[in-house]
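Please see the structure below; I have some questions.
Here the complex is missing a single protein chain, while all its other protein chains stay put.
On to subunit A.
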Amino acid sequence: MIKFVLMVNQQGQTRLSRYYESVELSRRAALEADAVRCCLSRKKDQCSFVEFKDFKLVYRQYAALIIVVGVSDGENELSIYELIHNFVEVLDKHFSRVIMFNLDSIHIILDEMIQNGHIVETNKNRILAPLTAINKMAEG
(Lines give C-alpha, C1' and ligand atoms only; values in the text may rest on other atoms or scores of the structure.)
Protein backbone atom coordinates (compact mmCIF):
# COMPACT_ATOMS: atom_id res chain seq x y z
CA MET A 1 0.00 0.00 0.00
CA ILE A 2 1.17 3.46 -0.86
CA LYS A 3 0.62 6.02 1.86
CA PHE A 4 1.71 9.18 0.11
CA VAL A 5 3.69 10.62 -2.78
CA LEU A 6 5.86 13.68 -2.34
CA MET A 7 7.82 15.75 -4.81
CA VAL A 8 10.29 18.08 -3.17
CA ASN A 9 13.23 20.17 -4.19
CA GLN A 10 16.63 19.87 -2.63
CA GLN A 11 15.88 22.61 -0.16
CA GLY A 12 13.11 20.42 1.15
CA GLN A 13 10.29 22.55 -0.22
CA THR A 14 7.28 20.57 -1.22
CA ARG A 15 6.32 20.81 -4.86
CA LEU A 16 3.57 18.27 -4.73
CA SER A 17 2.04 16.04 -2.11
CA ARG A 18 -0.69 13.50 -2.37
CA TYR A 19 -1.90 11.44 0.58
CA TYR A 20 -3.75 8.16 0.32
CA GLU A 21 -4.36 7.89 4.03
CA SER A 22 -5.89 10.76 5.86
CA VAL A 23 -3.31 12.85 7.65
CA GLU A 24 -4.33 16.04 9.33
CA LEU A 25 -3.32 19.16 7.50
CA SER A 26 -1.49 20.46 10.53
CA ARG A 27 0.73 17.40 10.68
CA ARG A 28 1.61 17.18 7.04
CA ALA A 29 4.27 19.85 6.94
CA ALA A 30 6.19 18.27 9.80
CA LEU A 31 5.81 14.81 8.35
CA GLU A 32 7.08 15.97 4.98
CA ALA A 33 9.98 17.84 6.49
CA ASP A 34 11.00 14.77 8.50
CA ALA A 35 10.66 12.47 5.53
CA VAL A 36 12.70 14.71 3.27
CA ARG A 37 15.36 15.21 5.91
CA CYS A 38 15.53 11.47 6.31
CA CYS A 39 16.06 10.94 2.58
CA LEU A 40 18.46 13.83 2.11
CA SER A 41 20.64 12.64 4.95
CA ARG A 42 21.41 9.48 3.04
CA LYS A 43 24.41 9.10 0.81
CA LYS A 44 24.36 8.22 -2.86
CA ASP A 45 25.74 4.73 -2.27
CA GLN A 46 23.15 3.87 0.33
CA CYS A 47 19.99 2.08 -0.58
CA SER A 48 16.94 3.92 -1.77
CA PHE A 49 14.63 2.54 0.84
CA VAL A 50 14.59 3.78 4.36
CA GLU A 51 12.66 3.00 7.47
CA PHE A 52 10.62 5.91 8.63
CA LYS A 53 8.44 5.73 11.71
CA ASP A 54 6.53 2.50 11.38
CA PHE A 55 6.59 2.38 7.61
CA LYS A 56 9.07 2.80 4.79
CA LEU A 57 10.09 5.47 2.35
CA VAL A 58 11.19 4.78 -1.17
CA TYR A 59 12.92 7.75 -2.74
CA ARG A 60 14.56 8.63 -5.98
CA GLN A 61 16.41 11.75 -6.92
CA TYR A 62 16.43 13.42 -10.31
CA ALA A 63 18.98 16.22 -10.11
CA ALA A 64 17.38 18.78 -7.83
CA LEU A 65 14.07 17.01 -7.60
CA ILE A 66 13.38 14.24 -5.12
CA ILE A 67 10.36 12.01 -5.25
CA VAL A 68 9.48 10.26 -2.02
CA VAL A 69 6.85 7.57 -1.67
CA GLY A 70 5.70 6.32 1.71
CA VAL A 71 4.75 2.63 1.65
CA SER A 72 3.53 0.14 4.17
CA ASP A 73 5.91 -2.52 5.39
CA GLY A 74 4.72 -5.36 3.18
CA GLU A 75 5.22 -3.47 -0.05
CA ASN A 76 7.75 -4.49 -2.67
CA GLU A 77 10.10 -1.52 -2.45
CA LEU A 78 11.87 -2.12 -5.71
CA SER A 79 8.61 -2.11 -7.65
CA ILE A 80 7.75 1.24 -6.08
CA TYR A 81 11.21 2.52 -6.93
CA GLU A 82 10.52 1.68 -10.55
CA LEU A 83 7.03 3.10 -10.31
CA ILE A 84 8.59 6.45 -9.48
CA HIS A 85 10.66 6.17 -12.60
CA ASN A 86 7.64 5.27 -14.66
CA PHE A 87 5.88 8.35 -13.29
CA VAL A 88 8.82 10.52 -14.19
CA GLU A 89 8.94 9.06 -17.68
CA VAL A 90 5.26 9.88 -18.10
CA LEU A 91 5.88 13.45 -16.96
CA ASP A 92 8.77 13.62 -19.35
CA LYS A 93 6.60 12.40 -22.18
CA HIS A 94 3.83 14.88 -21.48
CA PHE A 95 5.78 17.98 -20.68
CA SER A 96 8.42 17.61 -23.32
CA ARG A 97 7.15 20.49 -25.44
CA VAL A 98 5.53 22.90 -23.07
CA ILE A 99 8.00 23.80 -20.40
CA MET A 100 6.12 24.95 -17.37
CA PHE A 101 5.04 24.09 -13.94
CA ASN A 102 1.59 22.63 -13.93
CA LEU A 103 0.59 21.49 -10.49
CA ASP A 104 -2.88 20.46 -11.63
CA SER A 105 -1.66 18.44 -14.59
CA ILE A 106 0.84 16.51 -12.52
CA HIS A 107 -1.91 15.73 -10.06
CA ILE A 108 -4.16 14.54 -12.84
CA ILE A 109 -1.41 12.26 -14.13
CA LEU A 110 -0.73 10.91 -10.67
CA ASP A 111 -4.43 10.29 -10.10
CA GLU A 112 -4.47 8.10 -13.16
CA MET A 113 -1.61 6.03 -11.81
CA ILE A 114 -2.35 5.66 -8.13
CA GLN A 115 -5.70 5.51 -6.41
CA ASN A 116 -6.44 4.73 -2.79
CA GLY A 117 -2.84 3.65 -2.38
CA HIS A 118 -3.01 1.09 -5.18
CA ILE A 119 -1.21 1.20 -8.49
CA VAL A 120 -4.05 1.34 -10.99
CA GLU A 121 -2.37 2.12 -14.28
CA THR A 122 1.18 1.96 -15.55
CA ASN A 123 0.64 2.06 -19.29
CA LYS A 124 1.98 5.46 -20.34
CA ASN A 125 -0.46 6.01 -23.20
CA ARG A 126 -3.40 5.21 -21.02
CA ILE A 127 -2.18 7.35 -18.16
CA LEU A 128 -1.97 10.35 -20.41
CA ALA A 129 -5.12 9.75 -22.44
CA PRO A 130 -7.60 11.61 -20.19
CA LEU A 131 -5.32 14.61 -19.69
CA THR A 132 -4.58 14.89 -23.40
CA ALA A 133 -8.26 14.70 -24.17
CA ILE A 134 -9.09 17.42 -21.65
CA ASN A 135 -6.40 19.70 -22.95
CA LYS A 136 -7.57 19.19 -26.51
CA MET A 137 -11.11 20.04 -25.60
CA ALA A 138 -10.06 23.09 -23.65
CA GLU A 139 -8.05 24.34 -26.60
CA GLY A 140 -10.62 23.46 -29.18
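In this text, contacts are C-beta pairs under 8 Å (C-beta built on N, C-alpha and C of every residue); 3 or more make two chains touch, one makes a residue touch a chain; residues count from 1.
The rule is simple: contacts and distances are computed from a predicted model.
Q: Can you pick, from "Glycosylated lysosomal membrane protein", "Eukaryotic translation initiation factor 3 subunit I", "Mitotic spindle assembly checkpoint protein MAD2B" or "AP-4 complex subunit epsilon", the UniProt protein name of the chain not displayed?
A: For the chain not displayed, UniProt's protein name is "AP-4 complex subunit epsilon".
Q: Among the options A:V36, A:V68 or A:L91, which residue touches the chain absent from this view?
A: Checking each option in A:V36, A:V68 or A:L91, the one touching the absent chain turns out to be A:L91.
Q: On subunit A, what residues meet the omitted chain?
A: 3-4, 7, 9, 11, 13-18, 21-31, 42, 45-55, 62-65, 70, 73-74, 76-79, 81-83, 85-86, 88-89, 91-92, 95, 98-104, 107-108, 111-112, 115-116, 118-126, 129-130, 133-135, 137-138
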